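Below is one structure, written out as structure tokens; the observations come after it.
Note that one protein chain of the assembly has been removed; the remaining protein chains are unaltered in position.
Here is subunit A:
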Amino acid sequence: MGLLSEGSPLSWPETKRLAPHVQRHGIEQFINQFRRLKERRGDSLKWGDEVEYMVLRLNREARTARLSLRSPELLDQLQATERQDPSAAPSLWRPEYGAYMVEGTPGQPYGSIVSFFNTVESNMRARRREVEAILQPDEILLSITSFPRLGCGVFTDPPCYPTPTAGSSQSLFIPEEVIFPAHPRFATLTRNIRERRGKKVAINMPILVDERTPRPFSRGPVPERGLEPLTTERFVIPKSRYGSTDSYISECGRPYNDVKLVMDEDLLARLREGGIDDLLAAHVAHLFVREPISLFSEKIEQDDSVDMDHFENIQSTNWQTMRFKPPPAGSNIGWRVEFRPCEVQLTDFENAAFVCFVVLLTRVILSYKLNFLIPISKVDENMKRAHRKDACAA
């Protein structure tokens, strides 16, 4: 889950007009935060995990399973302890995109001693039980990546219907009510992504298209999406916001950076001037070719010496497999790395196994000084391969 700023969302044209403002100030905020923290050393290792769940309602007589759109009220209950005393909460709960989803993390991060590995699975079990305890009798909680019947007829409870000509997604398949309603971020992201593209997000299965029949989409002037030479936009970005990471930022990764990064040269120059090393500066300047896709009127003017919202705005709408995170403004949290390529698994056992494995692997690499780096272009290739059916066997 990304940045959840409170306030009134701006329209896409307004957001678009303010994009250079957000990008410029986001970079200043990053530089200031980096300067404040670059000498910070000797922190102990802390780590944790995030698991996303979805709530389903089963109707045993009708033999149906539908997404139960109750996450706003469930979250209200789940967050009750945290609201009173954040340090006493056994788990922390956050909304996710779907109104049928909740996202849970441990109440406190795990520490460096080995015995924490023994607690991960039981912590995940406890989290699952915490939600299950407040479900209605015919509801169940699953940790699966996507609901198999998403977009197929009536798949929600209460039953909702798509509105192809109204709402934020104007989807042919997904009703507006499926988007988490209690925070404007999600619907705003959806609307602005659609308006920015000048086209709905289309993830259609291959179908036979009759070229002579008029198509129902794309009426009116079509903004540039990089298919033809640009006239008003500045960049052609070869990959989507969702994708594998494009560069290594550590010194030992330098020789393996074989992919040319699309970068905003002015922002890059400003980062270098601000004392950021070339690898990190290139990474940030690359993230910042993206425009903000949601902006709140109350958050336009910020104090770059303390706020981080503009930086987080761009950072948290780049959904890459790895994320390097500066500490949030005004907290005692340290630098963080988010490892994001793993799909959520069905059971707590499997999820705990993945989480422990990743953390242990990092310790082994550091202890034995192993070098597993491969050219970043090969990482891209591997990620593409991994998406195939039966990828392991292929």
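Throughout what follows, contacts are C-beta pairs under 8 Å (C-beta built on N, C-alpha and C of every residue); 3 or more make two chains touch, one makes a residue touch a chain; residues count from 1.
Note that contacts and distances are computed from a predicted model.
Student: The complex has one chain missing from view, so what does its UniProt entry call it, picking from "Protein-serine/threonine kinase", "DNA replication complex GINS protein PSF3", "DNA-directed RNA polymerase subunit" or "GCS light chain"?
Tutor: "GCS light chain"
Student: Can you say which of A:88, A:114, A:133 or A:166 touches the chain missing from this structure?
Tutor: Result: among the candidates, A:114 touches the missing chain.
Student: For the chain not shown, which residue from A:254, A:363 or A:384 touches it across the whole complex?
Tutor: If we include the chain that is not displayed, A:363 is the one touching it.
Student: For the chain that got dropped from the picture, name the residues of subunit A it touches.
Tutor: 42-45, 111-115, 363, 366-369
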